[in-house]
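After this line comes chain A, so read on.
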Amino acid sequence: MANEGVLRIEKLRKQFGDNVVIDGLDLTVQPGEVVVVIGPSGCGKSTLLRCINGLEEIQGGRILLDDDEVDGRSKNIAQIRQRLGMVFQSYDLFPHKTIIENVTLSPIVVQKRPKDEAIAEGEALLERVGLLDKRDDYPRQLSGGQKQRVTIARALAMKPEIMLLDEITAALDPEMVHEVLDVILDLAREGKTMIIVTHEMSFARAVADRVIFLEGGRIVEEGIPEQFFTNPKTERARAFLHTFEFAAVRSHVAQED
Partner candidate 1 sequence: MELLGLDVLFKGSNAMRLLQGLGVAVEISVISVVISLVLGMLFGVFMTWKNPVARVISRIYLEIVRIMPQLVLLFIVFFGATRALNINISAELSSIIVFSFWGVGEMGDLVRGSLESIPVHQYESAAALGMTKGQIYYHVVIPQAVRRLIPMSINLVTRMIKTTSLILMIGVVEVMKVGQQIIEANRMASPNAVFGIYGTILLLYFLVCWPISMLARHLEKKWSN
Partner candidate 2 sequence: MDFAAMADYLPLFTQAMWLTLRIGWVGILGSLVIGLVVAMITHYKVPVLYQISLFYIELYRNTPLLIQLFFMYFALPRVLGFGINAEACGMLGLALLGGAYMAESFRSGLEAVEPIQTESALSLGMTNSQVMRYIVLPQAVSLSVQSFVANIIFLLKETSVFSAISLMDLMFVAKDLIGLYYNTTECLVLLVIFYLIIILPVSIIGTVVERKLRYGAFGS
């Protein structure tokens, strides 16, 4: 995709009171790259995404999208946010709008695109996430997985250069996780730039160009997925990956009749 911005994070520091959540973090994301951020809870991964979208005030460093600084207090933050699509953990559709209205509201009121054009594009996006038949339903009529797919379509409707996905399957029932992640895998295949925070390790492995392991607000390790998941360099990453496995409590020997 052409004309996409480079995201550069330099010496980012974020603290809540005395509690330092992100501690001098540097990260550059190139167009077309899919970066997956993993780490234990409280390591600052969600906060990182919220900072990138200007939803949190930062205490140090800066975040640049090309030459524009992302700053929640600046006047042009709304313009910058249009270039960054964000999807949250809780499927946060607007409950008072129908599905198609959810998808087209921002293109119409923010980007002032013609209504019929926005609707046509919205329908194409709903088709793409497999929910065109829900066009005129209200969010409460949809399942969690369906809501989350609409949320993705809603973010895409703004034609963002970079998608920020914050644990988008964490609140879903297990059987709905797949339908949502399939949409994301599809976007990755198309070369969409994405920063993804997730707890789904197999998904991370499948989708990532680069894996970043965050702990205590710093990047402890980063690398390509094949290497990170099979042979992590640091002890902490190894310990973290280990928490996803269970040691067998009982042993069973298959018996022959």
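With respect to how the candidates were assembled, all candidates are chains of the complex that A comes from, given by their letters.
Convention: contacts are C-beta pairs under 8 Å (C-beta built on N, C-alpha and C of every residue); 3 or more make two chains touch, one makes a residue touch a chain; residues count from 1.
Quick caveat: nothing in here was measured; it's all calculated off a predicted structure.
Only one entry among 1 or 2 touches chain A in this complex, and that entry is 2. Against candidate 2, in their complex, chain A makes its touches with residues 53-55, 78-79, 81-82, 84-86, 88, 90, 92, 94-97, 105-106, 109-111, 138-140, 151, 154-155, 158, 164.
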